[in-house]
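Removed from the display is one protein chain of the complex; every other protein chain stays in position.
Chain lettering (A and B) follows the sequence in which the chains are written, and residue indices restart at 1 in each chain.
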Amino acid sequence: MLTKRKSGQASRTRLQALTGGLAAASMDRRTFLRRSGLTAGGLASLGAFHLGTVKAADISPPQPGVPIELKKSICTHCSVGCTVTAEIQNGVWTGQEPSWDSPFNRGSHCAKGASVRELVHSDRRLKYPMKLVDGQWERTTWDEAINGIGDKLLEIRKKSGPESTYWMGSAKFSNEGTYLFRKLAALWGTNNQDHQARICHSTTVAGVANTWGYGAMTNSYNDIRNSKTMLVLGGNPAEAHPVAMQHLLEGKELNNANLIVMDPRFTRTAAHATEYARFRSGTDIALLWGMLWHIFENGWEDKEFIAQRVYGMDEVRKEVAKYTPDEVETITGVPGDQLKRIAETFATQKPATIIWCMGQTHHTVGTANTRASCILCLATGNVGKPGTGANIFRGHDNVQGATDIGLDVVTLPFYYGLTEGAWKHWGRVWEIPYNDLVGQFSSKELMETPGIPLTRWFDSVSLAKEDIDQPDIMRSMFVQGHASNSITRIPESIEGLAGLELLVVADPHPTTWASLAVKAGRKDNTYLLPVCTQFETSGSRVASNRALQWGEQIVAPSFEQKDDYQVLYLLSKKLGLADWMFKNIKVEGDRPVPEDVLREMNRGSWSTGYCGQSPERLKAHMRNQHKFDLLTLRAPKDDPEVGGDYYGLPWPCWGKPEIRHPGTSNLYSTGLHVMDGGSPFRARFGVERNGETLLAEGSYTNGSELTDGYPEFTMAVLQKLGWDRDLTAEELSVIQPIGDDMGDIGKVSWSTDLSGGIQRVALRHGCHPYGNGKARALAWNLPDPVPIHREPIYTPKVDLVAKYPTYPDAKQFRLPNMGFSVQKAAVDNGTAKSFPIILTTGRLVEYEGGGEETRSNRWLAELQQDMFVEINPDDAASRGINDGGWVWVSGAENNVKAKVKALVTERVGKGVAFMPFHFGGWFQGEDLRTNYPEGTDPYVLGESANSITTYGYDPATGMQEPKVTLCQIAAV
Amino acid sequence: MARMKFLCDADRCIECNACVTACKNENDVPWGINRRRVVTVNDGKPGERSVSMACMHCTDAPCAAVCPVDCFYTTADAVVLHSKDLCIGCGYCFYACPFGAPQYPRVGNFGSRGKMDKCTFCAAGPEQDSPEIEYQKYGANRLAEGKLPLCAEMCSTKSLLAGDGEIIAEIYKERVTQRGYGSGAWGWRTAYRETVGV
Partner (left out) sequence: MRIWSLDRLISPVVAAFILALGLLVAPAWAQNTTANAPAAQAVSEQQLLDELGKIQGRITIPDQKAATLQQPQGRDYQSFQRSTLPWVGAVAIIGMLLAIALFFFIRGRVRTQAGESRQKILRFNALERLMHWTTATAFIVLAITGLNLIFGRRLVLPLIGPEAFSTWSSWSKYAHHFVSWAFMLGVLVMLVVWVWYNLPDRYDANWIKSAGGLLDKSNRTHPPAGRFNTGQKLVFWSVVLGGISLSVSGIYMLFPFAFTDINGMQTAQYVHAIIGVLMVAVIIAHIYIGTLGMEGAYEAMGSGTVDLNWAKEHHSAWVEEQQEKVGGRTPPHTAAEPAE
């Protein structure tokens, strides 16, 4: 019977629980699992839900009267770094609350963040280790799996050498997991180790670092609130970084700022733009040079900034002169007067920032694209001040950290590279003799040679031994936390899967590796290891703005999942590397302690300034989130725990934790003292070139004792300045042996001094450890020192190929890159006639990456139940295609086609199609649902866009080209 | 007492669907039931706007007026709730609702479409004796804890506002004044027979 409820009674449930309702029947994790049917397979038998048929099991209802514990971790779905506040009852994650205190998300989430609880509870997760036996998935044990994997790895190592095992790691690791994975690959003896950054921002890192020192977002999401002009070129934050849009839109509203969106697609971001320009995919450089043409023509550039802080702008000027408005319109399709308006806005309505994501990076010219963007900032003086900079939105929650920690074919952790000096540095940090490290490799040469990028893993299996610059082809692969369907050329990767002798996939979900492995005909030597999500372990992760945040373990894993640390411990023990791996890292049971891992990183990461972020400081930041300012991200200086710090101690955070460097919120801000996060451009490229100085002229950070450019700090520089006297005896006692090792104490630098003394002394004098250099508009070490427009491999504008061909064929990263030949063949064969539609790919807000985990989340999966292709109404009409109808999309290579639904929309222009890249589990119209171990198939499956994408690799990084290829679409 | 309302600032909404999954999360709403959804108008064209929509908790609620069994009631905060014990699943409220809020477990024909389900403004329903049953039937009761609906609290761009009508109207007005444009308080005229004058 309904009765009037009195307000006094209304305050119950959680409130009551908080105030101490104790006796209520408690439900522990096991009970809850039993009740929700998870232990019995739950909803496993259902393929996919259909409207009106299902009342899903109540996975984890709140438990009235049971005390609630609040725990904080970080969302695992993009790089904004949203804090997730979890409510835990009896070890069960029963609710999510807004994280009001986080200056990043201020309570907000996107569809993914608001549903991460289900990510953990999803009954579609991998629960037990599995292996293929005669082509069937069978449950196995951890012991059996690790032994089987280890024996096979060692066998292959014996037969083919360490280079024949591919270590594919993950941007989903915590920093500590990344570090262990990187260290394991190094100790195993190969540089064939990589992660998602390859297909994400590898081109950004290469392009941007080669411009001004570090290849990361210069400012922060929050700082965009200060911008007067925001130029989004190659990004769709409304879908990829929704919470970032809070900062963009609020900034736009409060400052009446310009939000300019240039994109081949009218995106959800474009819908909020003050100016939108549609251009042809793959012509970013022409577009940027077109803008610069107007800027130089009208004198809108920042001449003083260029003179003081930029090297080689004259070379750029020469190149830009070729990009007249007419030429640019021909290449890009953007009318000259609109581009002039955009250029003027960007150059004159300051501060201006340029924002990009995969739209610029996913190209054969990705590195050059990002350089051109940086050069636009440099030319207009839009770097190093609030509201300016290259705000590069990274993809995964820890792709920045994983990049920094060198889960990358070209470098050891923290961008030390692969030189002998780098190996020696890490040998000192790890306390492993250099010769022992060399002994792990096939040769010292290969030890110092970049490995094979993950975009080409299957080529390294399928190509002939002679075509690959290493002793043998790839024979085994260990994948921990990476999708297979996010890599282009899937038909060829299926062949690669068939060719591997061993495939191991360690992941919370079986992923498309599992379904494609079975499709490829694998019968055995294929393992699936169930891994924890980041919510079931602890560790630090780096947001796009370089800020580190410590995530607590929210709940323990429910089944036999182990966290990344445990998996890597068990494996390295089996491989006989555990003693080296964990020499200075405490292992509790089979779990290395992440705090200890971070401390070891702190001890070696001087080059990038990961040295000041001790676990204690990071945890203090999480406790004191509410103290950080929304605009500056800084805590009040008088705070006892986090006083003066920038939130998350965004790297570089110099020196030892004790010197309390606050981190660097906006890179290259000369207006601040170095101890307030100020910094000049990094003197990374020497002191002069061809008689021209590479050091800053008349520009220096606030309060610097050196009032001009200066090189990076070494002992020799300190000695010259007489500042070596400021080093303590303790510091010297560390520096001296390093100097002995190097043969000259003067060579010990800010980045190799394990005492932190050189950094401390430089900072004390208001100077920056890495020197005070100029940014490079001209990067002589890159394929195009000044970016030039080059047509995509598969272009519809074949007439432009002669003038703007792609890079010549060459061998890169141990493999041939045949882009030029492929482009030429496409032109000669008239591919653009048979495949007249430009295909571009991108992200949906509901899903992430390869999408298996998000498609296994029922709350998200419900929102996007079908793979689709966006097609313009005109193209649809001429092909008899209806909105929502099935179509075949055929690709320009491999005679491949994909069956998807048509989404007829003006988001894409005529002659352009768009496919989201998160789907998988179908191939050429065939549903591979039965290829998954029983009960682990995601709710939603679909064709992968990367079945259709084609050849094309950036010469500097091996980046694939999924943002532009050609296709044809026909109604089914 | 406060007069609770929703207001979606369409000039902020980016169709990220956080409101949708936050609702699912907080209330454990099953597959196929969409208490909240985001609709994009003029998709792909200049002038495109997305609007998050759920029960608006109307003044003189049409659902309540047409319910043959009178299962709706309005709380002192003007939240429109209903009793699933009384609901007979006739579907009339869906025909009456200007916003498509009522949801039914089954597509339905002869038997029953099941008990209607809709946004409760995170104020649950009329089961004061058993929080478990109340949660199972209606979801969480955040209002009772002094919290607002999770959809609005978690909105990625602070587009979706929830709370006392006068306060959220004031916030919206302030925004419109500051930025100089606003496509209006969507649904207010129909739901509340008033709009936010700017």
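Methods note: a contact is a pair of C-beta atoms (placed from the backbone, for glycine too) under 8 Å apart; a residue touches a chain by one contact, two chains touch by 3 or more.
Since we're looking at a predicted model, the values are computed, not measured.
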item: From B:Ala22, B:Cys55 or B:Leu81, residue that would touch the chain that is not displayed; value: B:Leu81
item: Positions on chain B contacted by the hidden chain, ascending; value: 1-2, 10-11, 17, 32, 34, 37-43, 46-51, 53, 62, 65-71, 73-77, 79, 81, 83, 85-92, 94-100, 107-113, 123, 126, 143-148, 153, 158, 161, 163-164, 167-168, 171-172, 174-175, 180-184, 186-187, 189-190
item: Contact footprint on chain A, counting only the chain that is left out; value: 1-2, 4-7, 10-11, 51, 100, 106-107, 225-226, 228, 250, 254-259, 272-274, 386-387, 630-631, 846, 862-865, 905
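Rule of thumb we're sticking to: only the chains that are shown with their structure count from here on.
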item: Separation of mean Cα positions, chain B and chain A [Å, integer]; value: 36
item: Residues on chain B engaged by chain A in the complex (per definition of touch); value: 11-12, 14-22, 24-26, 28, 30-32, 40, 43-46, 48-50, 73, 83, 104-108, 126, 128, 131-132, 135-136, 140-141, 143-146, 150, 153-158, 175, 178-180
item: Sites on chain A touched by chain B in the complex; value: 2-3, 5, 9-15, 49-56, 58-59, 61-62, 64, 95-96, 98, 107-115, 117-118, 238-239, 242-243, 245-246, 249-250, 252-254, 256, 266, 268-269, 271-272, 276, 845-846, 858-860, 862-863, 905-908
